[in-house]
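With one protein chain withheld, the remaining protein chains of the complex are depicted in position.
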């Protein structure tokens, strides 16, 4: 899995927390900071319950099935294909208006029983089709935090 | 009742609505815009139910007693005295931190059966006492909107 | 003491739309309208208040909204006061809570009120608040909001079953046509013939503007009472007979199939079993048409249409008057607008009015006895169903 493009990220205006969609990612705010540390290395990971052999999304601190708190981190495969998609052509949340139009979709990962939702970058929504191959990537959002998204395979 | 001091009001940073305590005051946002128009003339007014002879605060569009929607506007007396007071010495909401310390109180109006809560300007809280005479005044908050507060009599 | 039967004995709504009124003013307006509509209702007899509101903390920057609403409405609840929240289903949750309170003996006369103010000077801010109905921290940053989610549902339904844009437009045309009979509806005066609907701009492909409900300001209120008090207020109560809910998932990764809403099948079964009826018994239904595709899938999940045949059911007019079941005679969320917390209450008002014969002929269901109200919330991850029976007060 490759980190996002090395082009410099434009700095991001600071928003109040109650208008900031991106998670707080440091260890003083979340017990899942490992996820974000791994993101900076270009890897999207999640937690797994070894007892139930259950891959969990989003990453968690307790298993929803056995309620145990001993979970392990695993890296996710980066390839997947579109199960469904659409696009936001208007009515975007505050801070996303300048990104309109943008595509979003549900992606079946290859080799892992997960169907993740995410932004689809790389091609305009008019050129997407169900089944299209996409790839998970991480990116810096502009204030030192990182997140993940999908990009169409060339 | 006199409008607030003629000193220029410093412009106010625009805040998201979900962090802006001051009411929207124009007729496209509230049916009580008369209150704010009157504030600009230096007068604090409210509604009264003529049927029940009931003075209502805050101003309303329907009477809480007879549920009628025919209310009339009346001007409030400007004099009152402190029924109780305290001060905010810390823990102020966003945007009010620079005003700390500030005094607040409940004021019995003279000649009207109302006890209004409000900011108490004029003297520091350490110099206030129960029963102290205060006066209602209106003021521009810095973005064209107006609000009211109390000021100690000299 | 026996569990008591509970009657819904009246109600009303404000005009829905883009209103030049604050949240507080909408609450005052619906309070005044309720007491005007029900002259036999006395404020001091209302022992409990259940407020359905989705996001007043954000849209109106006001929390602790149950006592806030009580003050606006001139009520002083002395048994139970609370606000219930379940996003788009907050109003129905308030009614369910009122039902349980009365049935168990905690309350005798309860008001369930829904209030929502959604149209703000910054609609981008309002859109952010709508978005946090989904998993904000994990789905939100991608731009997850209702339109693209339900658009994916529509895309899958089209792919799996061949549902067409024209079939979706048939739902919208019906509900807007019903709304033209309802002066309280946001689109009372607007006509949406099918050909016009199909020319409206795309919001989230394949959904066009006419496939989506609106951001709406509005309030609605109903009164529920113990059986023995019903005759004091009306001679045509709506009796609460069944209720069911189901909560499947929250994060979109855990949704499973987009077109098979198992949660709705469960919730419907629970409600039908409690009422002792089945889908064929229902004369009319107020279902959650937040999007046209929602109503189509709901036809299927309730069992009125076969799986995958909801689009054809719509195109055939089977949800219209004269069809298998009359769906959304009030005008639905598409025609009335969708002030989140008020929607479930306004649906119940329609149930009352249909039973009482208080609706215009153009949308009157012939001899209605059984009605159903459905709300989904969020990404259809929760489904809520209530079943009402019309009949005389005892």
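For reference, chains read A, B and C in written order, and residue numbers begin at 1 within each chain.
Assume a contact is a pair of C-beta atoms (placed from the backbone, for glycine too) under 8 Å apart; a residue touches a chain by one contact, two chains touch by 3 or more.
Fair warning: this is a prediction, and the values are worked out from it, not measured in the lab.
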For the chain omitted from this view, which of the shown chains does it touch?
-> A, B, C
Which residue from C:28, C:93 or C:354 sits in contact with the chain not drawn here?
-> C:93
For the full complex, which residue in C:7, C:24, C:258 or C:342 touches the chain that was left out?
-> C:24
Taking the full complex into account, find the residue in C:8, C:33, C:66 or C:387 that is in contact with the omitted chain.
-> C:66
Touching the absent chain when the full complex is considered, from B:9, B:74 or B:87 = B:87
Positions on subunit A where the hidden chain makes contact = 16-21, 23-24, 27-32, 60-65, 67-69
For subunit B, which residues touch the unseen chain?
-> 18-19, 21-23, 57-58, 83-97, 99, 102, 104-106, 114-119, 125, 130, 141, 147, 149
Residue positions on subunit C contacting the omitted chain are 1-3, 22, 24, 49, 54-55, 57-58, 60-68, 70-71, 75-87, 93, 96-97, 99-101, 103-106, 129, 132-137, 243-251, 254, 266-267, 270, 377-378, 381-382
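Here, only the chains that are shown with their structure count from here on.
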For the protein chains shown, what form does their contact graph take: line, ring, star, complete or other?
-> complete
If you take the mean of the Cα atoms for each chain, which one ends up farthest from subunit A?
-> B
Go ahead and note the Å separation of the Cα centroids belonging to subunit A and subunit C.
-> 33
Between subunit B and subunit A, distance of the C-alpha-averaged centres to the nearest whole Å = 48
Once you find the CA centre of subunit B and the CA centre of subunit C, what distance in Å lies between them?
-> 38
Can you list the subunit A residues in contact with two or more other chains?
-> 18-19, 94
Among subunit C residues, those touching two or more other chains are 58, 122, 125
